[in-house]
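What you see is the complex with one protein chain gone and the rest in place.
This part shows chain A:
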């Protein structure tokens, strides 16, 4: 009974009352015997008691479009003019009636965004306190009868024991920490930080941001890749790989002189790397020829 309602709730356009009722039931069940969230025990950093990210729009999702809607909300928050349908065209799998995790990452990148995965509470709260909304993958049902859902975490309040989500409805969704944790744990704590390429995530290491930048090159988002390499180079000036990527991204856009400048910087950071010297020679020969 419960799961039928939940499933209906998740996949069919129902009346607002039935939706709310189903959600309330789910909350009651999920909240049963839940230990309180202890930030001191769970986090290695001193997170503020509450955090709230302003300006994330609430978009009413269309059927099955929780994934694309989540990406659209985060991108609109960052100032991009985009609709859930436009994201869905790149992400949604009609046959599956949903959006795969890989397509969440891929579509964000094809839209020129920096997209990196996270997988724990520490990272989630680090991002939220840094002012970055995080897309989370939840199972609102049981593990045997999953009801998969994507939502956007926009804030939390330890004192009130609340996590705030923009979850594809007109109202903000509020969950106790324990309920949120259960639904998120069933989604293997999968989260996605989607940011414009001139910003860096707060909880992800350099190598992963580098890979995300290279992935932008792979999907031919050279301008976004260039911006991200510049951002990374400013933040990690001692690593030649940022300048190397910058050179490659500029070359791909036909900016030979810009490419040469970046590759020369890469060479001055570390003169021993054969890849840098090979690409620099290549660009210089094209400029000469």
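Please note the rule applied: contacts are C-beta pairs under 8 Å (C-beta built on N, C-alpha and C of every residue); 3 or more make two chains touch, one makes a residue touch a chain; residues count from 1.
Heads up, the rule we're going with is that contacts and distances are computed from a predicted model.
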| item | value |
| --- | --- |
| Protein name as given in UniProt for the chain not displayed, "Energy transducer TonB", "ATP synthase epsilon chain", "PA2779 family protein" or "Sugar ABC transporter permease" | "PA2779 family protein" |
| Residue in contact with the excluded chain [from A:103, A:181 or A:217] | A:217 |
| Residue among A:96, A:145, A:207 or A:220 touching the omitted chain | A:207 |
| Touching the absent chain when the full complex is considered, from A:94, A:254 or A:289 | A:289 |
| Candidates A:72, A:241 or A:269 - the one touching the absent chain | A:241 |
| Touching residues on chain A - with respect to the absent chain | 43-45, 120, 122-123, 126, 203, 205, 207, 210-211, 213-214, 217-218, 241, 244-245, 248-249, 251, 273, 275, 278-279, 281-283, 285, 289 |
